[in-house]
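Down below is the structure, laid out as structure tokens.
One chain of protein is taken out of this complex; the other chains stay put.
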Amino acid sequence: MENILEVKDLNISFDTYGGEVKAIRGVSFDLKKGETLAIVGESGSGKSVTTRAIARLIPSPPGRITSGEILFEGKDLVKASEKQMQNIRGKDISTIFQDPMTSLNPTMKIGNQIMEGLIKHQKMPRGQAKKRTVELLELVGLPNASERVDQYPHQFSGGQRQRVVVAIALACNPKILIADEPTTALDVTIQAQILELMKDIQKKTDSSIIFITHDLGVVANVADRVAVMYAGKIVEIGTVDDIFYNPKHPYTWGLLGSMPTLDSNEEELVAIPGSPPDMLKPPKGDAFAPRNEYALEIDKVQEPPMFKVSETHYAATWLLHEYAPDIEPPEAVKKRMKGFAKTGTIRTSEEGEKS
Amino acid sequence: MAKYIFQRLVYMFITLFIIATASFFLMKQLPGSPFKAEEKLSAAQLEILYEKYNLNDPLPIQYLNYLGNLFQGDLGVSFQMNNQPVTEILMSRIPVSAHLGIQAMIIGTIIGMLLGVVAALYSNSVIDYASNIISVIGISIPSFIFAGLLQYYLGVELGILPVAFWGSFAHTIMPTIALAIFPLAISARFVRTELIEVLGSDYIVTARAKGVSNATLMFKHGLRNALIPLVTVMGPMAVSLMTGTLVIEQIFAVPGIGEQFVTSIMTDDFPIIMGTTLFFAFFFILIILVIDILYGIIDPRIRIAGGKD
Partner (left out) sequence: MAKDNLDRDLFVPAKQDDEGSEKIQRPSLSYWQDAWIRLRKNKGAIFGMIVLFIIFIMAIIGPFFNEKGINDQDLGLSKLPPRVQGLEDVRWLGLDGTKSDTFEASSVEAAKERLRQRYTQRDDEFMTYDVKSDKDGSAEVTGYFHIYEAKGLQDQYYWFGTDTLGRDLFTRTWYGTRISLYIAFLAAAIDMVIGVAYGGISAYYGGRVDDVMQRIIEILVGIPNLVVVILMIMILDPGIISITIALTITGWIGMARIVRGQVLKLKNQEFVLASRTLGSSNTRILSKHLIPNTLGMIIVNTMFTIPSAIFFEAFLSFIGLGLQSPQASLGTLINDGFKALQINPYIMIFPAIVISLIMIAFNILADGLRDALDPKMRE
């Protein structure tokens, strides 16, 4: 299948009072037409920054893309002008943000907020745009759509607002839909509905989705491929099967280990010890080493490159080097790897820490 | 919303009642008689006047009468100015003060808004620093000092504007500037903070993600949301206009209520002092109410939800 998006060695920094924060450090991946790529990783690992960069939505200052390429249909978005980006945003690349409570303009009717994109990108006259808006709202499952277009965001519940946000993102049938934790702020049943909705729409429009989540259960359900991020890097990337059944990176083991399954007891949950590094002064060597019980001496000296595991599966850990000792994933993770076929709706333990 | 307004009206009423009551009993404590100016009056004539104004009644009755009169807008008569009714005096002077106040408020707010917007757009630039300094100075330095400086430099030294009195547009310029400084400073600062916050908010990113142009982003999404809360600083502005009126009118000899008030303080004309005080209280409470209602009207969040949180 052809790549609709290729990200090559992307580096992004933020200039803060404390100094330069290297938030993204050499991220590369590609996205194929019609596929769903999930990005997982701890809070602060750079998931949002990476995806925002694709739509060039990093606030600047303080943010800046220091190097790298973002090829969308072969065209480098890093070099695109603001005007060109305005024509791509909302039309080719749409974004759904995490918090539906704050991502809608409080003083603008939701109908107008949805129509804005239609009028801008598809040059629709207002009347037609309004009709399409009502259709969109019905599509995302909002009852009484024709009345609700004239209401304001505060008259909607959280789940309804997220449907509105989804409708805004879908308005122009984007080729890439970026969903940054679209369901984190919602309760479990609504989450499931929104996910269902996105899958449905993807089938109809054949768009590609980049999906950020902390919920590995959701990943197992919706994603084709998974990228695991840590401290501004992709540490492992592969198909869902690669990541869930044959994870290679100790950080991925940690993530899987901290994920409860239906048939496991609470006691078996293993949290990853410590906390992510301060990106103001990234440590020498492998950023994960201080928290990694399988770390090798070389991790303290040199950062591991991406090792190829299979055609679809890559991981950045010295454990894959030919010199490395044979190290097996922990028992708990192995047990889980077998049990994943049966997973239902499950969440990682990190979820609770997020406020 | 209706319930909320009703509730506010009740509070407004109670507050006014308390002020009216307090000022009535204060008046009774203070020395002097309403007829001091007419010393030629014979005892008999005085008696008639006392009778006419029911000043021989017991205090509670007088109080009720006073409240009754107040309801009809009768604030009593002046001690010093030939027993002219206070209401009449105030009515003749309010238009002048209102003219000055409104002119200052509009000019100050508009310039302040522009300054705030520019400062927010170019935050941390020279313009931003300048605007910050202007607002700190405008908020800090008392308006009578500005007035003094203006009067001395523009009026006395350079002689380009009339030093005092009322009449032509030129007469209004210096008092307007002096009164406009505070609204200018406070709205510049407020708009700047608000706009920076709005521009950093999630819904602005959402709008940007839709691909809207910078102009649309700024006007439809940014400014609108940043300017709505500006209504809330109308309270402090009203207060500053009231205090400002008292001193500025005095300095520039503008025949408004402020100047009358200060003169009355010098001459112990208590009915006018009390009347003006009541008027100020009424004006202030009214402004607060108007702000609340206005905010409800222009901000859809409150408009529908009914009342502020």
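So that you can tell them apart, the chains are marked A and B in the order they are listed, and the count of residues begins at 1 in each.
The criterion applied here is as follows: a residue touches a chain if its C-beta (ideal position, glycine included) is under 8 Å from a C-beta of that chain, and two chains touch if they have at least 3 such contacts.
Small disclaimer: the values here were computed from a predicted structure and weren't measured.
> Quick one: which of B:Gln80, B:Ser97, B:Ser131 or B:Gln151 touches the chain that's been left out?
In the complete complex, the chain left out is touched by residue B:Gln151.
> Please identify which residue in B:Ile5, B:Ile19 or B:Ile111 touches the non-displayed chain.
Of the candidates B:Ile5, B:Ile19 or B:Ile111, B:Ile19 is in touch with the missing chain.
> Return the single residue from A:Ala80, A:Ala192 or A:Ala324 that touches the missing chain.
The one listed residue touching the chain not shown is A:Ala324.
> On chain A, where is the contact patch with the chain that was removed from view?
273-275, 277-278, 283, 289-291, 293-302, 305, 318, 321-325
> Just checking the interface: what residues of chain B touch the absent partner chain?
Its contact residues with the unshown chain are 11-12, 14-16, 18-19, 22-23, 26, 29-30, 136-137, 139-142, 144-145, 148-149, 151-152, 156, 163, 239, 242-243, 246-247, 250-251, 261-262, 265-266, 270, 273, 277, 280-281, 284-285, 288.
By definition in this document, only the chains that are shown with their structure count from here on.
> Between chain A and chain B, tell me the centre distance in angstrom, where each centre is the average of that chain's C-alpha atoms.
54
> In the complex, go through chain A and note every residue touching chain B.
That would be residues 55, 57, 59, 82, 85-91, 94-95, 97, 99, 102-108, 113, 116-117, 120-121, 152, 154-155, 165, 168-169 of chain A.
> Within their complex, state which residues of chain B touch chain A.
Within the complex, chain B touches chain A at residues 200-203, 205-214, 216, 220-221, 224-225, 228, 299-301, 304-305.
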